[in-house]
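After the structure tokens below, expect a handful of questions from me.
A protein chain is absent from this complex, but the other protein chains hold their places.
Letters are used for the chains, namely A, B and C, taken in the order the chains are written, and counting of residues starts over at 1 for each.
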Amino acid sequence: MIDQTIIDKDNEARRAALAADYDALGASLDRRGIDIAAITAKVTAYGVAVPSWGVGTGGTRFARFPGAGEPRHIFDKLDDCGVIQQLGRATPSVSLHIPWDKEDPADLRAKAEEVGLTFDAMNSNTFQDQEGQAHSYKFGSLSHNDAATRAQAVEHNLECIEIGQAIGSRALTVWVGDGSNFPGQTNLTGQFERYLDAMRQIYAGLPDDWRLFSEHKMYEPAFYSTVVQDWGTNYLIAKELGEKAFCLVDLGHHAPNVNIEMIVARLIQFGKLGGFHFNDSKYGDDDLDTGSIDPFRLFLVFNELVAAESVEGFDPAHMLDQSHNVTDPIESLISSASEVRRAYAQALLVDRESLAGYQGDNDALMSAATLKAGFRTDVEPILAMARLGAGGAIDPIAAYRASGYRARVGEERPAVSGAGGGIV
Amino acid sequence: MIDQTIIDKDNEARRAALAADYDALGASLDRRGIDIAAITAKVTAYGVAVPSWGVGTGGTRFARFPGAGEPRHIFDKLDDCGVIQQLGRATPSVSLHIPWDKEDPADLRAKAEEVGLTFDAMNSNTFQDQEGQAHSYKFGSLSHNDAATRAQAVEHNLECIEIGQAIGSRALTVWVGDGSNFPGQTNLTGQFERYLDAMRQIYAGLPDDWRLFSEHKMYEPAFYSTVVQDWGTNYLIAKELGEKAFCLVDLGHHAPNVNIEMIVARLIQFGKLGGFHFNDSKYGDDDLDTGSIDPFRLFLVFNELVAAESVEGFDPAHMLDQSHNVTDPIESLISSASEVRRAYAQALLVDRESLAGYQGDNDALMSAATLKAGFRTDVEPILAMARLGAGGAIDPIAAYRASGYRARVGEERPAVSGAGGGIV
Amino acid sequence: MIDQTIIDKDNEARRAALAADYDALGASLDRRGIDIAAITAKVTAYGVAVPSWGVGTGGTRFARFPGAGEPRHIFDKLDDCGVIQQLGRATPSVSLHIPWDKEDPADLRAKAEEVGLTFDAMNSNTFQDQEGQAHSYKFGSLSHNDAATRAQAVEHNLECIEIGQAIGSRALTVWVGDGSNFPGQTNLTGQFERYLDAMRQIYAGLPDDWRLFSEHKMYEPAFYSTVVQDWGTNYLIAKELGEKAFCLVDLGHHAPNVNIEMIVARLIQFGKLGGFHFNDSKYGDDDLDTGSIDPFRLFLVFNELVAAESVEGFDPAHMLDQSHNVTDPIESLISSASEVRRAYAQALLVDRESLAGYQGDNDALMSAATLKAGFRTDVEPILAMARLGAGGAIDPIAAYRASGYRARVGEERPAVSGAGGGIV
Partner (left out) sequence: MIDQTIIDKDNEARRAALAADYDALGASLDRRGIDIAAITAKVTAYGVAVPSWGVGTGGTRFARFPGAGEPRHIFDKLDDCGVIQQLGRATPSVSLHIPWDKEDPADLRAKAEEVGLTFDAMNSNTFQDQEGQAHSYKFGSLSHNDAATRAQAVEHNLECIEIGQAIGSRALTVWVGDGSNFPGQTNLTGQFERYLDAMRQIYAGLPDDWRLFSEHKMYEPAFYSTVVQDWGTNYLIAKELGEKAFCLVDLGHHAPNVNIEMIVARLIQFGKLGGFHFNDSKYGDDDLDTGSIDPFRLFLVFNELVAAESVEGFDPAHMLDQSHNVTDPIESLISSASEVRRAYAQALLVDRESLAGYQGDNDALMSAATLKAGFRTDVEPILAMARLGAGGAIDPIAAYRASGYRARVGEERPAVSGAGGGIV
């Protein structure tokens, strides 16, 4: 963790400017009938989970270029996640990935407690083969032709639940890459039937207070068809399985030009929105930093979420899921969590009564302007004040760099070879 | 109609070559264990409906360039459709569009009988305002904010059913352009609720032996959101409405890169595939001639349909829906119907037993090759023989041109001004 | 025009709040080392042209739903454009479209002077047939197979230059829809050769102080191929023609996911960026209001423009080009011009020295953050102050609505029938 005096010192230098900006914004919002303190309070209470794998440098099939101080195991990763939360105060929990993070649950709990974190949804992995595994997932996992392979994949998911129960998780996220690379390679219907059958077995093992999230994705690693290719299929899955099954939306998993906020609205309306994997993308599942490519799209998603806040039992899971190829992952996760909060804060500013009025009058221009007034507002002072109020840093990137954390772990953790990738 | 002697004469010149090609193909298929006569019989029995509006020249928002002899009304249109069927023998029915084709049902039936046609699904129109209409559809129809506008749209659909009953139709296709052009213009959820409510009223008026088809479309004429934007929403509609409600798939209404045959497979699997609007597209809802851009995609759709032929009660509706901007619409519809049959014939040739075997063995290469062996086969002799056997033309375009039909109606029907379009 | 006292009264009610917001922003920018007065001055000096056709309600091939007080001719249109400029002070010039706006040049100049406007680039039209035209453009214009048709299209463009010279224009914009709807319909190379040959004839008639802008578009109205399909082909044209030929970029004319700001950067680098047609789009050439769908993308384009401001002779033309289907076109054009200015103002705020430093250090996170700091800033007070300072309205939409202008012209100008479109 970072020495608090470093954070305090950095905050001190920025406190006056922040106060001035915050007061000016407060006065301006007050003229719009909005209480800045109430917004700040909601933002402070909002958290988004960090994926354990996100603190390692990502890569592509062409190459991976590791940075200094790459985490060696889940305990290093939890250290890094602790720093992210210490500075940004927006990421109170971590989402584990099994088997990558498989360790003694007691040790995991102790470490999480030490760094001030809890555990979010569990993530299973049947898209890779592990050393010594009996059956290969080369041709699929939960939807594989072979019953033994499917059983192995089901068993792995049940184990994830078991581990999750031991560490206080309450949800399992299932993403599979099953699909095909050639028209004809698989029977599209038969493959989905096998998938549903396997998922029913996992669902049967789900504790009563757990939720099961299935995740759709248009393509990659399968390049002709993917068994859970879109929200339509994802909805069918959640519906087939039962009340504890929900759909997870990763912002980068859709076809070009798709209106994602409509998908979010439909899943909310039919009671099946489970949660999000936040990131941004320009082309495919690019896993770029949240809000870096199309911040207005992120705002439009949060516009649907804020509009649904009053829906009974509405409680989607929020998680970052990004690949940090050219940045320090800690910095990217701190700033991405802040971008998620930014969209949330902007959506909270929307005058929903006026908006509904304009919509009712078919006043397209004023409806759009009313919505955009939220987006247009620079809420950075609110985000900074929320961090500061919770003990974090006004400028968490600056404080992080001042701390020398990366250099320190760079010394402790052995350098990773530059080789890697090369799967063209 | 065209003088049969013209057709016969044209056929005579081509009969020997066709026989040679057909025999050679028969011998080759026989070596693959396929009986060409059985395939020809199935192709002969297969028909696809023609849309009444398809025989007029289409256009874009920029311009429309009419051809000679544009049909003036539904009776001219039925004449043209009669010629299409006379030559191609693949299009035994016509799909009407109300109010464009609204005439005395008895006259419609008489004319259809005269030209040897029956009536397929009825199509309502709430995407345009008609002269003297009480409420405008500028801001929507079935999902409009205003109850009176919705009621007017419902009423129109019920009238379509009424007309359809009088002429022997058995289905209503509902496509609406309702949506929005700005984020915020409409409440996405409220709009869909209103749509569902209106559709329930239409469904309540549906005769027991009718089917209701809802059609999804990603965009256009609405350019930010469309209320029935994809198959996921379309499925929800069919499910909400009941057993007589089904989803209609227009091949040009999807996001870029979407795997359409998977959508077809899913809708079949969950009992909600209602039928098709066939056309082809490279960019958006281009409404190009079927099979002109991506014939393999069309084949893959038919591969799913043939695989499902044995499913109890499986009987999707097949219709062409194209915009003929640069061709004689009669020629385009004849050749497009032939393309649909081509894909059907190729799909019938697939050795499904071998395919299932290779799929079960995860033999991706041979699975793909087995499927493609159907597509690769030049089935033109089968299509021509099916036409000839049913009284049509071996080369229907050549026979049509020899007939001078277009020049003849060009004289009878007044020329339409070159102006038009200009809605930039 | 609108009574100035109405504008003054509306401004009076908003003056104090604006002053407070402007001062607070000024103080905050001052802390970032930015002089708000300098930014406001640059914004005040920035203008974007309005297209004459933009003040009429747009539509799609399916329908057009006119509003009240549709302009009947170019003089009505100039009245509307005068109001847009009076209130927004961001649109000092109008771009004419021939033959739609063809009138006596002296009358056009007099009217423009009356409403305080000048004339921007001329726009030719060879994508429609006009009454009494000798040769049809159904199969192309500048690239048509037939030499007489090409000559007619060239002649029309030369006439546009002639009219433009008489009214003080200095540029000709050429957009053609020439292309094909079927693979094989046209010889792709031959068609482009004919296009180039025709453009050379137009270029030969260009006055020395004029510029020729060619515009690329991926598709529509042609749906398989378009002769000027992308910036690559557009660059070849400008290069072939000569020093006075440049490429015009319409933001909605690209393939999905394309990085438009890179295209802008490349054209600047190679001296061939002619200017812009601003609008926004989610799917295709949707012609939505500028900044309504992806405001960050617009900012990124302006980031390139501001970075190139110091390039010798760099002076691209800026024009709005939108289709207003569901709003009052006057309101959309006022607010869209404001969105263009917003992006410009935000781009002016970018700390380019810091940005270059971070880029040089491969500090991806801080580079991105530095760029986004400009976008994140709410520059509305600057935009409002620029309007106010130039004699316009702090809130131009409110002032416009208070003026009753639309109701007034609704009485003067005959209502247009609700019918239209219907080119499915």
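Following the convention adopted for this analysis, contacts are C-beta pairs under 8 Å (C-beta built on N, C-alpha and C of every residue); 3 or more make two chains touch, one makes a residue touch a chain.
Because the structure is predicted, anything quoted here is derived from the model rather than measured.
Student: For the chain left out of this view, which of A:124, A:214 or A:325 touches it?
Tutor: Answering carefully, the residue with contact to the hidden chain is A:325.
Student: May I ask which residue of B:92, B:205 or B:295 touches the chain that does not appear here?
Tutor: B:295
Student: Using the touch rule from the top, list residues of chain C that touch the missing partner.
Tutor: 138-139, 145, 180-190, 192-193, 218-219, 224-225, 229-233, 235-236, 254-259, 261-263, 265-266, 268-270, 296, 300, 303-304, 307, 355-356, 359-360, 362, 364-365, 367-368, 370-372
Student: Which positions on chain A touch the chain that was left off?
Tutor: 53, 58-65, 127-131, 133, 136-139, 177, 180-183, 185, 218-221, 223-224, 256, 281-284, 286-289, 292-293, 323, 325-326, 417-424
Student: State which residues belonging to chain B touch the missing partner chain.
Tutor: Answer for chain B: residues 17, 20-21, 24-25, 27-28, 31, 256-257, 259, 282-283, 289, 292-297, 326-328, 331-332, 335, 362, 364-366, 368-369, 372, 375-378, 380, 397 touch the chain left out.
By definition in this document, only the chains that are shown with their structure count from here on.
Student: What whole-number Å value describes the gap between the mean CA coordinates of chain B and chain C?
Tutor: 39
Student: Calculate how many whole Å lie between the centre of chain A and the centre of chain B, each centre taken as the average of the chain's C-alpha atoms.
Tutor: About 42 Å, centre to centre.
Student: What parts of chain B, by residue number, touch at least two of the other chains?
Tutor: Answer for chain B, listing residues that touch two or more other chains: 138-139, 180-183, 185, 218-219, 224, 256.
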